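What follows is a set of notes on a single structure, which appears directly below.
Omission of a single protein chain aside, the complex is shown with its protein chains in their original locations.
Labels run A and B following the written order; every chain starts at residue 1.
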Amino acid sequence: MQLTNRSKVVTQPEMTWVEKLYLPAIFSGLQITIKHLFRKKATLKYPEVQKAFAPVYRGMHVLKRDEQGRENCTACGLCAVSCPAEAITMDAAERKKGEEHLYREEKYAAKYEINMLRCIYCGLCEEACPKDAIYLTDRIVPSEYTRGEFVFGKDMLVEKIEERVDISKRQKNYTI
Amino acid sequence: MSVVLFKAILVVLLFLISLGIAAYSTYAERKVAAFLQDRIGPDRAGPFGLLQPIADGVKMFLKEEIIPTLSDKFLFILGPSIFMVTTLMVSAVIPWGMPLEFGGEIYALQVADINIGILYILGVVSLGVYGIMIGGWASNNKYALLGAIRASSQMISYELAMGMSVVAILLMTNGSLSLNNIVEAQGTGKLYGFINVSGMNWNVFYQPVAFLIFLICAFAEANRTPFDLPESESELIGGFHTEYSSMKLGLYLFGEYINMFISSAVISCLFFGGYNFPGIDYLGTILPHNIVSIISLLVMFGKIFFFIFLFMWVRWTIPRFRYDQLMRLGWQILMPIAIVNVLLTAAAITLFGN
Partner (left out) sequence: MNSQIIFFILAALSIMSALFVVFSKNPIYSVIWLIVCFFTIAGHYIMLNAQFLAIVHIIVYAGAIMVLMLFTVMLLNLNKATEPHKPLLYKVAAMVSGGLMLLVLLASMRSTELGPYAAPAYSESGFVQNVGMVLFTEFLLPFEMTSVLFIAAMIGAVVLAKKEIH
């Protein structure tokens, strides 16, 4: 029974005498391979030449600070909820008197952990964040020796005041 | 300098050159493979990676040497040794260049000009299979044994067609089996009897079929792709050298490259005029004899390097045969063609003279 009209009858025509010799086929194969000898090589000599990241590259996360050096994150938990891999956990805490220069909002994340082995770098946390706090950057996640070390805490994620992480490339893609 | 001393130096030199070329063939293989696949290949050890073979050699020597407990230890060591010795032995009868001349004495660039040169090559090549068989059996490993059996049956099968294709060449050189005579005959006379280019009377122009058969058989004898069934990595995890490690594995791998070098030399001698090149007579009239000899030596090596490149080129073009296809090709196709070729050549020589 014919289910669709897209079926094709496969024929295997008998090979001609020249084809049976296989030699023409071999020579044309040799021609193809020799052409590749003179092609431009695809290899990049890695440590000296590095491949440019795509502008949409999503690498290691960063927890941003604002211009005054205060952490943006308010521990709302939207990133954790949006995370399809359930890689993010956090503990919220209330900002005390005298900590205004540390945290922008009244509530902040006392603990903020991302399991880098679970993370699939989809960028949904970034999209969910209402405070512009978390971004995926073009930095590569460093390699570690044990699984435990891949759970990055705030010490690894929050950007240092003195060396800010550039996220302009990511932001540019979000002009709606 | 006596001739004996010269021959001794030549033997040592050939030994070193064979090993050196084998070492750099491994490098060339990786480079050619890379280039044919749009890659760069090894380029970290030294400029352009030229020190890579040395690094590989040091690695081979320093690796842990493992002899399986249940293997036959004596034969396990004997296998690679035989393989290496037989591959190195073949180079003795190949004329590498025109004879040198010092103070009226003639020094042939050939270790031994025996009058059974071709048969000697066939004989020694046929012994090379023992290295593989003994090594494969002594490993006490089923893959190794399968590889050894494949190697032996393949080599025996292709030797026949190889010998038959050579017979056609021997008929053309008045039945002389000496490689020296075969090469000399290709340096004289006019091509097809009327094209007058000296040193161009190559056998390949008369015997293209024999050349093709010999080339295919050379691939099979050297266990190169598409005939690398004895060591097919994907099916037999290395075949006969599955259990080998360290320098014993190194000897097998090295032997394969020396085989390639030697078979390239034999192909150039039999079909491409050996050290002859177009215009060799003209150069002989304007340059001193010894310089022409050295040029002829370089030409010979140029031809050899081209064929080594061809071996690699084909390796990265054609996939491996299935075993029944291999046997069919050897026995049902190459053999009859070779015999018909011999008969046709003989008939042509009887009818038209030389």
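Heads up, the rule we're going with is that a contact is a pair of C-beta atoms (placed from the backbone, for glycine too) under 8 Å apart; a residue touches a chain by one contact, two chains touch by 3 or more.
Remember, it's a predicted structure, so these values are computed and weren't measured experimentally.
Touched by the hidden chain within the whole complex are the displayed chains B. The chain not shown here is touched by just one of B:Met84, B:Met98 or B:Ile134, and that residue is B:Ile134. Checked against the full complex, the one of B:Ala33, B:Leu75, B:Leu310 or B:Ile339 touching the unshown chain is B:Leu75. In the complete assembly, the contact with the undisplayed chain comes from B:Ile156, out of B:Val58, B:Ile106, B:Ile156 or B:Ile291. For chain B, the list of residues touching the undisplayed chain reads 72, 75, 114-116, 119-120, 122-123, 126-127, 129-130, 133-134, 137, 145, 148-149, 152-153, 155-156, 159, 175, 177.
Assume only the chains that are shown with their structure count from here on.
Chain centres here are Cα means. That of chain A falls 52 Å from that of chain B. Touching chain B in their complex are the following residues of chain A: 23, 26, 29-30, 32-34, 36-37, 39-43, 45. Put simply, chain B touches chain A in their complex at residues 32, 34-40, 43, 212, 313-314, 316-318.
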